[in-house]
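Shown here: the complex without one of its protein chains, the others still in place.
Chain lettering (A and B) follows the sequence in which the chains are written, and residue indices restart at 1 in each chain.
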Amino acid sequence: MIRTLSRRLLNAAGLLLAVLVFNFALIHMAPGDPVEVLAGEMGGATPELLAEIRAGYGLDRPFHVQLLTYLGRVAQGDLGHSFYYDQPVTGLILDRIGATLLLVCAALTLALLLGCFLGVVSAQNRNGWLSHLVTLLSLAGFSAPVFWVGILLILTFSVALPVLPISGMSSVDAGRMGPWGRAADVAAHMVLPVLTLASIYLAFYSRLARASMLDVLGSDYVRTARAKGLSRFLVVYKHALRNALLPVVTFAGLQFAQVVSGAVLVETVFAWPGLGTLAYESLLRRDSPTLLGILFFSALMVVAVNIAVDLLYRLIDPRIGAR
Amino acid sequence: MSEPPVMTSMPPMPPMPVPEPVSPARQAWRMFRRNGAAMIGLALLLLVLAEAALGPALYSVSPDDMVWMPLTPPGASEYWLGTDYVGRDLLAGLIHGGRVTLIVGGSAAALTVAIGVLVGAFAGYYGGRIDNALMRVTEFFQVLPNLLLAMVVVMLFGASLVNIAIAIGAVSWTSTARLTRVEFMRLREMDYVRAERSIGASDARLIWAVILPNAAPPLIVSAALSAGTAILFEAGLAFLGLGDPNAMSWGRIIGDNRPYVLDAWWAVTFPGLAIFLAVLAISLVGDGLNDALNPRLRER
């Protein structure tokens, strides 16, 4: 177990190093000079001032020196200094990560629970109308552009029937509410973005849960259990369900990077103050240190989630560890 | 979806004369044809394709011309679906935009499949170190949020249709690669592959002429899904303002008109609906293909 873990960690470290090098090179390769852009933000600059700024950020040194400096800093937990926000990137990311995690975790949980429920139910009456309905709904969920769903939800529930807040994470006067009031306020703001984000993954999970449930229900040991006279309910919910959930959880882990992508669109539509909006803003400002930091941080999260899922998997299903 | 055919209940074949064997493709088509949802999807898809191919020639209004007062509602003028924020015919935009959207989506999907199959085939066929190295690359692209990466690429290298298609393809191929790899690992141990190898077939022949055709069914399904995802992807980029400003696409119509959504729901709703229907059609067809081509499912 320990060996596996350390091998996974080593692998993860290699992966993250590759992410850093690749992104750094990509942004470096791009046409245009970040210093010129920076000078642009300040309203233009003379060649002398440009050279001065370039030297100030160490951008006049050869590529490999810059890269090594950057890697060295990251190793010490320093993701650099944002050009635009004029703040340490690590701080900027930590400020925003909470909001994104809240959104993503709520959406994933909702999608997992509801998706598994729908999948299991539809697997039980395969070829029945319910199964068809779940299939169709999940295809529809996959096919609708997520930002479009968000806009339509806003138009419906914040404009036509004004029952939910339009956007953001808290009300203008949240500062005057008590702790419970604030929590309720954030919860109200979460409803639409969470539903929007969950709609995509609901589709995936319900289909996956359905498929793996069908697999498990057809497997020998469930047949044996049924033959032994265990009740249908017990078989489905105790034995089969647990085994059917494994692939869904694994898939959720693998898909985590894509969840972050979805969050960029959803956060933009709902002005949710998370990493997605930060990424979009820093892209629009050509704030490469922040952008690099966010890409790295998302990769870090994905890797961590995958290791966690992997470990969880081994705990649930000891057969894997034995392989 | 209809009752699956039960093999055991088929009538025993007469010994003579030997009938034409039913080809796998024909058999799949039979399965597919019985799948109502898939057939609806196919009809819808053909409609969308026909629209993109012929629509611009049949509908003469230019999508660039300002033809009427901006934000005219549907039905209030000769322009059935109304006009957009600068008074262009929304229907013309949808018709011309469909072509752009499908071309970008299609070429991005083709690129996705090409990279995915190439990586997956080599990894699965050769195994060992090559597999290891290629899977590391795959993992690498899997841990990066693909939309974010595509945004960076488009942003840094310019928002032309070609760049957009390349960016989408370059960040979306990982699942195709994994799927191809698994199929190749399974198939390379098959008897007919061994037989070919024993008579001295080259690696290239084994990969492209022997294994790949047999791995095709799941890859076709995956390609269909990639096309759907690529269309959604293009729309997402255009919505964020990273579309090509010189080409009308469905996503760009939504992105451009979004600030006016309170006055013109139609300018956002209809292109969204178009994307939705196109992707739904592709998904339904993909789903039907999956049922028809996947023998394991067929047994159920």
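Things worth noting here:
Please note the rule applied: contacts are C-beta pairs under 8 Å (C-beta built on N, C-alpha and C of every residue); 3 or more make two chains touch, one makes a residue touch a chain.
Keep this in mind: contacts and distances are computed from a predicted model.
Chain not shown in the complex: UniProt lists it as "Peptide/nickel transport system substrate-binding protein", one of "Cobalt ECF transporter T component CbiQ", "pH regulation protein F", "Peptide/nickel transport system substrate-binding protein" or "Formylmethanofuran dehydrogenase subunit C". Just so you know, the chain we are not showing touches A, B across the whole complex.
Residue-wise, the contact with the chain that is not shown comes from A:S170, picked out of A:N11, A:Q66, A:Q124 or A:S170.
Remark: the omitted chain is touched by one listed residue; of B:F32, B:Y59 or B:Y85 this is B:Y85. Among the residues A:R54, A:R207 or A:R286, only A:R286 touches the chain that is left out of the figure. Only one of B:A28, B:L45 or B:A159 touches the absent chain when the whole complex is considered: B:A159. Counting over the whole complex, subunit A has residues 32-33, 36-47, 84-86, 95-96, 154, 158-159, 161-173, 175-177, 181-182, 184-185, 187-189, 268, 271, 273, 277-278, 281, 283-286 touching the chain that is not drawn. On the side of subunit B, the interface with the absent chain consists of residues 64-66, 69-71, 85-88, 155, 159, 241-242, 245-246, 256, 258-263, using the contact rule stated above.
Operating definition for what follows: only the chains that are shown with their structure count from here on.
Those residues of subunit A whose C-beta lies close enough to touch subunit B in the complex are 14-15, 18-19, 22-23, 26-27, 29-32, 126-127, 132, 135-136, 139-140, 142-148, 151-152, 155, 159, 214, 218, 254, 257-258, 260-262, 264-265, 268, 279-280, 283, 286, 291, 294-295, 298-299, 302-303, 306.
Subunit B meets subunit A in the complex at residues 1, 3, 37, 136, 139-140, 142-149, 151-153, 155-158, 228, 232, 235-236, 239-240, 251, 254, 258, 261-262, 265, 268-269, 272, 275-277, 279-280, 282-284, 287, 300.
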